[in-house]
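And now, chain A:
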Amino acid sequence: MTPFATNLILAFVWAALNGGIGVSSVLVGFLVGYAVLFILQPLFGASRYCSSLFDGVMLALYFIYELIISSLKVAWDVLTPTHRSKPALIAVPIEAKTDAEITVLANLVSLTPGSLSVDISEDKTHLLVHAMFVDDPEAFKQELHKGMERRVLEAMR
Partner candidate 1 sequence: MPADITSQTNAYSNSEIRKGINGSANTAFACALISAIVFFVAYLSQVSSIAAGTPWTFSGEWVPRLGVQLDFRVDGLSLLFGLLISGIGILVFLYSYGYFKVHKGHARLQWLLLSFMLAMLGLVSSDNIILLFIFWELTTITSFLLVGFDHENTQARRSALQALLVTGGGGLALLVGLIMLGQASGSYLLSEIIASGSAVTEHEHYPVILTLILLGAFTKSAQFPFHFWLPNAMAAPSPVSAYLHSATMVKAGIYLMMRLQSSLGGTEEWFYALSIAGGITAVWSSMMALRQTDLKLMLAWTTVMALGTITMFLASNLQIAALAAVTFLIVHAFYKCALFLAIGNVDKSTGTRDFNKLGSLVRFMPITALGAVLAALSMAGFPPFLGFIGKELIYEGTLTIADQPWIIVAAAVAANAMMVGIALTFIFRVFLGGESTITREPKEVYAVMWVGPVVLAIAGLLTGLLPGQITEYVIQPAVSSVMAASAEVKLSLWHGINGPLILSIITVAVGIMLFFSLSIVSRMINNLVEKLPVVGDSAYEFLLNRTQFVASKLTNRLQTGSLSHYLTIVFMAFVVSVAVTLLYHPVSMDFDRLTPVTPFIAIVVFLMISAALVLTFSNTRLLAICALGVVGSGVAVLFLVFGAIDVAITQLMVETLFVVLIATVLIKLPRFPDQTDPAKTRGLRDAVIAIAAGVVMAIITLGVSLTPLDLTVTHFFEENSLAQAYGRNIVNVILVDFRALDTLGEVAVVATAALAVIALLKVRVHAQGPR
Partner candidate 2 sequence: MNGLLIACLLVPMMTAALSFILTSDVKSRGVISIFGSIALLMLSFILLYQVASGGPVSNQMGGWQAPMGITLIADMLSAILIVVTAIVSLCVNVYAVGDISRDRIAGGFFTFLNMLIVGVVGAFLTGDLFNMYVWFEVMLISSFALLVLGGNKVQLDGAVKYVAINLISTVLLLTAIGLLYGLTGTLNMADLFIRVPQVENQALVTVVAVLFLVAFGIKAAVFPLYFWLPASYHTLPISVTAVFAALMTKVGIYALIRTFTLIFPGEHSVVDTTLLGLGLVTMILGVFGAMTHSDIRRILAFHVIGSIGFMLLGLGLGSALAMGAAIFYMVHGILIKALLFMIAGIVGKLGGSFELSRLGGLYQERPGFSMVFLFAALALIGIPPLSGFWAKLLILEAGLHHDAAIVITFVIIASLLTFIPLMRIWLEAFWKPQPLESGPKIVESLDSDIIVVENGSVKSAVPLVVPPNLYIWTPVLGLSAVMLIIGLMPGKIIELSDTAAKTLIDPSAYIDTVLPNRSAAPGNLNEVQK
Partner candidate 3 sequence: MTEMIVSVLIVLGGGFAAIAGLGLLRLPDVLIRMHATTKAGTLAAGLIVLGVSVYFASSLVITKALLIIAFLFLTAPVGAHLIARAVYRRKLPLWDKTLFDDAAMKSTDKASENALSDNADQGLDK
Partner candidate 4 sequence: MEILLSLLVGVLMSVSVWMLLSRNLVKFLFGLVLISNVANLIIFKVGGLTVGAPALITDGGSAEYANSLPQALVLTAIVIGFGLVSFTLVLAHKAYQAIGTLNVDEMTLAEKRQDPADSEKSS
């Protein structure tokens, strides 16, 4: 996506926020969006920013689904009188290389039922995960590596 497109999106978001897609509000929205982009210039190249924004929106939708599942599971554990959990802190080796990949992976892990990203090793090779229901750590690692991580990498590469 070009910066212009991003700008256009921002313009429409603005117009929507202002309660109606009209000529004047889109125009103002475009100006505001341009200002925001201008301000953000030093952060990174505009194209980089655009893709991040797009992924963000897409992944957000995915999160919602995952979130509902995980919440229900936690709710179950909270509401039943006994704690069935077998918590563990597991350093899972990861393949994800870029910051964006790692971030998405980590956040997805956090929103997945029963797991929470805790830390990333300094060399970015391991993701420390706190899991609520772990019987076998190695199995857990495999599952995360093969399941979640592959899906994320496929989506992003």
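Here is the rule we go by: a residue touches a chain if its C-beta (ideal position, glycine included) is under 8 Å from a C-beta of that chain, and two chains touch if they have at least 3 such contacts; residues count from 1.
Keep in mind how these were chosen: all candidates are chains of the complex that A comes from, given by their letters.
Not measured: the values here are computed from a predicted model.
Enquirer: What candidate from 1, 2, 3 or 4 touches chain A in the complex under consideration?
Expert: In this complex, the candidate that touches chain A is number 3.
Enquirer: Okay, in this complex, where on chain A does candidate 3 touch?
Expert: Within the complex, chain A touches candidate 3 at residues 13, 16-20, 56-57, 60, 63-64, 67-68, 70-71, 74-75, 77-79, 83, 85-91, 93, 106-107, 110-111, 113-114, 116-119, 121-123, 125-126, 128, 130, 132, 134, 137.
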